[in-house]
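A protein chain is absent from this complex, but the other protein chains hold their places.
In order of appearance the chains are A and B, and numbering begins at 1 in each one.
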């Protein structure tokens, strides 16, 4: 029995980290679909520009009509409390976009991270969170980009600490960093 | 027996991913030399500027005179079909430079990726492909760089999918991401 009383194979919280176009979203979708039950896609993206709109359409086409889609750029903790359920598996795609949205809305990152991890500890069904690893390049020139990668790194550490499973994806291939059985 | 009837230890297709100066090329050269048979270096670099010319000379000096060198910045699929052989092992160095050359020649990346993976499925001896992982830093400011890292990510996924072995190299140390025995 998995977390939250489902018959699936997913634990309560899974974090899927990876680079740009690493296949992390497809891997996470496979985890959610393989779990059985209702797949729920919690999109943090807002289709604000053409590049992003194209990515969203591409991802939606790949997932197919079985998925329920919930769009929520900011209130991630509340939305997770509402949409998780024993008979569902929720995919959050992705945390770095959510962090970027927090910046745009001038929300405090530390408080929001705490609210997220608290909500993750209370979910009633499995959640898979996708995020971009952005801290492995050269130090960015501008201070905002440096702050963003610092905040992303801290957010990943906080979620990884409470996650049951953490996977790093490169070239479409998963590498397990943590697995609590 | 390895792929293609050689007596070596290499499978048909190996992908070696790594960062800048991660030791990925040296690792790949070791794989090819350890396989026995004729080592063939398929260079995608064109010595267009001083920085690149220096890198090429450095790599060539390390490999030594046993290696046959073939330079081909664009027609990778055709060249692989021609130079692979049961008694040879071919090192392609590297895919990201080839991708960059495709941009310069205004070739369609999706079509060229398909031609490459098709050619890799038909090779008559083992091939080791080296490529730079470029998707783990902060999102680049300019759209071309974003497109490049997206295309590189998709190319890596496509090659990794058909590869028998995928290795990630950091600080000169290999980490196996995939191994089909």
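Just so it is clear, a contact is a pair of C-beta atoms (placed from the backbone, for glycine too) under 8 Å apart; a residue touches a chain by one contact, two chains touch by 3 or more.
Quantities reported herein were computed from a predicted structural model and do not represent experimental measurements.
Student: Among the options A:19, A:39, A:125 or A:172, which residue touches the chain absent from this view?
Tutor: A:19
Student: Per the definition of touch given earlier, which of B:95, B:116 or B:138 contacts the omitted chain?
Tutor: Result: among the candidates, B:138 touches the missing chain.
Student: Looking at A:30, A:108 or A:153, which makes contact with the chain not pictured?
Tutor: Final answer for the missing-chain contact: A:153.
Student: What chain A residues would touch the chain not displayed?
Tutor: Given the touch definition above, chain A has residues 15, 17, 19, 133-139, 143, 146, 149-154, 156-157, 159-161, 166, 168, 175, 177-178 touching the missing chain.
Student: Can you list, in ascending order, the chain B residues touching the missing chain?
Tutor: 19-23, 51, 132-138, 140, 145, 148-149, 170-173, 175
Note that in this section only the chains that are shown with their structure count from here on.
Student: Would you mind pulling out the distance in Å between where the CA atoms of chain A average out and where those of chain B do?
Tutor: One centre to the other, that is 32 Å.
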